[in-house]
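Of the protein chains in this complex, all but one are displayed in their positions.
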Amino acid sequence: MRQRARLAMAMFLLSEAVFFFMLIAAFVYFRAASLAVAAANLKLGATAVFTACLLASSFTMWRATVTRIRAWLGGTILLGGVFLVGQGSEYLRLFRQHITISQGLFGTTFFTLTGLHGLHVLVGIALLAILLGLATERRSVAVETIALYWYFVDVVWVAIFAIVYLWTLL
Amino acid sequence: MTTRELLLSAWDWEPSVVIGCAALVVVYLVLRGAARKGCPTSFLSGTLLLLFALVSPLDTLGDTYLFSAHVVQHFLLALIIPPLWLLGTPRSLAEAALRQPSLRRIEHVLAQPLAAWTLGVGMMLGWHVPALFNAALASDGLHIFQHVSFLITGTIFWWPVLCPVPERRMAPLQAIGYLFSACVSCSLLGAGLTFMPPGAYPAYLNPDDQLGILKLVRNDWGLDAKTDQQLGGLLMWVPGCFVYLTGILATAARWYGAAGQEA
Amino acid sequence: MAPVFHPQSPEAHAIATIFLYFLVLAAMIFLVVAGMVGYSIVRYRARPGDADPRPTFGHRRIEITWTVVPLVIVVVIFAFTLRTMAGVDAPREPDRPPDLTITGHQWWWEARYPNGAMTAREIHIPAGRRVLARIESADVIHDFWAPELGRKMDAVPGRAGYIWLRADTPGTYAGTCSEFCGVQHAGMRFGVIAEPQADFDAWVAQQAETRAADPGERLFRERKCGECHAISAKDDKTYTGPPLAHIAGRRFLGGNLPNREGNLMLWITSPQSILPGNRMPDSRLPADEVQELTRFLETRR
Partner (left out) sequence: MSPAPPRSAIRVWLSTIDHKQIGILYMLTALFFFVVGGLEAMAMRAQLSAPNLKFLAPETYDQMFTMHGTTMIFLVVMPALVGFGVYLVPLMVGASDMAFPRLNALGYWVTLGGGVLLYASFLAGGAPDAGWFSYAPLSEKPFSPHAGSDYWALGLLLLSAGSVIAAVNFVVTIATLRAPGMTIRRLPLFVWITLVNSVLILAAMPALNAALVMLLSDRVLAAHFFDPAHGGSPILWQHYFWIFGHPEVYILVLPAFGMISEIIPVFSRKPIFGYGFVAASTLAIAFLSFGVWVHHMFAVALGRVFISVFAAASMLIAVPTGIKVLNWAATLVGGSIRFTTAMLFAVAFLLEFTVGGLSGLAFAVVPIDWQLTDTYFVVAHLHYVAFGGIAFALFAGAYYWFPKITGHLLNEPLGRWNFWMVVIGFNLTFFVQHILGLLGMPRRVYTYPDLPWWAVLNQISTFGAVILGLGALVFVANLFASLAFGARAGNDPWDAWTLEWAAASPPPTDNFEHVPPVRSRRPLWDLKHPEAPDWATRGGG
């Protein structure tokens, strides 16, 4: 069963990976037109901190598959939540500067890409919360499978962070 | 200069290259002498292609005028010549080489699929990072190093798939995954270059027109800077993929073919 | 004779030729497959009492043959393709200004010439000479296609395309929009009118002239016809509807409606019954005003 669940999740993540690849490609496609706005308005430092939180959550997720599932799951949810709060604050700041999804190509590509990623984080948190409610058995198949999803979401964020944020420095 | 004159005149018989190739052939023939195995045509055509890649107008064009010509050169060095060499190496020769403890240890490390893949694909991606690529264009020494590294990492990359000792090759399904992932990486690079705005490699925007063929290239061949970069990306993408695909299909066919005999 | 096989320019001729070769080749390939299948179903039809034939599992040499032969065929086709492409296609970024600009609108074609002349639906070119046409769109994607004259070209908003337009002999060559563009896609037909150089020059010059003032123009403005239509030549604005400065000289009105006695009045009264869904509403003007507008427009020659 474990093997089947992992294979199924891997296949699902393959299709998710293509999905995010296409969205990132769209961002890059319009990069020339959106770079100026991006460079002027994105906050690299704060986002780097929230990125670190998300990456740390991969570590706590991994710990949860090994030991003390409740505590580590709780930590993961917390860190994921912090990341979402961070993203929310970034959005709010941009909205105040009148940068929205309908204001120019930067808004269009940025909010679609990061919004869909945020949605995936939110779904991940919901799944983890369900696990937390059910968690009795350590190392259950469900925890390991959802952990795969969580790692994937983090890796996608690393790609997004590199392309959307870090690339503005070049 | 017309296309014809260019093709006839722009050969650069750099002695070190010619002597190197000749030496390769001699060494090969001597070592092979007793073995009588391994396909000499494929080794020799590989070496001939190497000579062609380094002395023909392709080299001249790639050095100064056309990014796409440079891509073709790299394509030959990393994806065509090494497999031909490996196919041409007799089994006994490889076995003899692997009996040397030092070579054996090196092979043990480098022929790990992960290591070979990282080296082969990493080199392909790494050298096309604009900073490195432009640096190689500017310095002759670096440029030679670039070409040699393509040859060596190309050979390392193809070793686990085409090793002259078939028992040391990867399992077929594994090999298919190995080639497929390499293909995807090269395709992404190629697609990126195709859709990127021109100027990733600024030296090709306004080449130093020493041969006086810029007009020929730009007007008669229709390769302006934008089209040139696009063509380079496309060549890496589609024909590049085709080489990997051929590898995949050959592996799959051998796998199905072996099925009959093993039962 | 099908327009595709009735080429009237060297470009269209080259395409027709490669297509003909391709048809012959395709027919031969089809005959090989059909021959194998046909022979088998006659020769190897099961007869009562037949036992199962001895199993055969394949044949390596045959497989390699029918991998390599198609590969060779494909390479040959590709070489011919490249050659024909180079012969019929205009450069993507030509180094000279276009001889005319053709713009697709929902649902009519506009042509503008360097001297300021503009027209709709009927595109005039000099016969026997290659002109460079720039193809654009004002709204959605259209496609400019006159099959007897050569390749089609998508009109994509924000991205111009260039084609060679040429007709060897004077005449009218039918064309149509070939990319679905909304309700009246079907009504988006046009004609390319090739004329001897002198006639063409005269036409272009005449189209750029401004007609004498006429009291009818006041009604035209009052009824807001001018919000969608240009009434004077050399008007750079983008309009929803076709220019009317020389409407009386056109052979066709909307869609395929010939510009004959009474049809202009019919069009002004109820365009929706002719091309349902097109951008011009039925006017609901009193009869005398329709008559006055028609009279006025018929002076715009």
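General observations
In order of appearance the chains are A, B and C, and numbering begins at 1 in each one.
Following the convention adopted for this analysis, a residue touches a chain if its C-beta (ideal position, glycine included) is under 8 Å from a C-beta of that chain, and two chains touch if they have at least 3 such contacts.
Note that this is a predicted model, so its numbers are computed, not measured.
Considering the whole complex, the hidden chain is in touch with A, B, C. Residue C:R151 is the one among C:R151, C:R166 or C:R250 that touches the chain missing from this view. Only one of C:L100, C:C181, C:L253 or C:I268 touches the absent chain when the whole complex is considered: C:C181. Listed for subunit A, the residues touching the missing chain in the whole complex are 3-4, 7-8, 11-12, 14-16, 18-19, 21-23, 26, 29-30, 33, 101-102, 104-105, 107-109, 111-112, 116. Considering the complete assembly, subunit B touches the hidden chain via residues 173, 176, 180, 187, 194, 222-223, 227, 230-231, 234-235, 237-238, 241-242, 245, 248-249, 252-253, 255-257, 259-260, 262-263. Residues of subunit C in touch with the missing chain: 2-5, 12, 14-15, 18-19, 22, 26, 29-30, 33-34, 36-37, 39-41, 44-47, 50-53, 55-59, 62-63, 66-67, 70-71, 74, 77-78, 80-82, 84-86, 88-89, 92, 106, 135, 139-141, 143, 145, 147, 150-154, 156-162, 174, 176-186, 189, 256, 276-277.
What we mean here is this: only the chains that are shown with their structure count from here on.
Separation between the centroids of subunit B and subunit C, computed from CA atoms only, is 46 Å.
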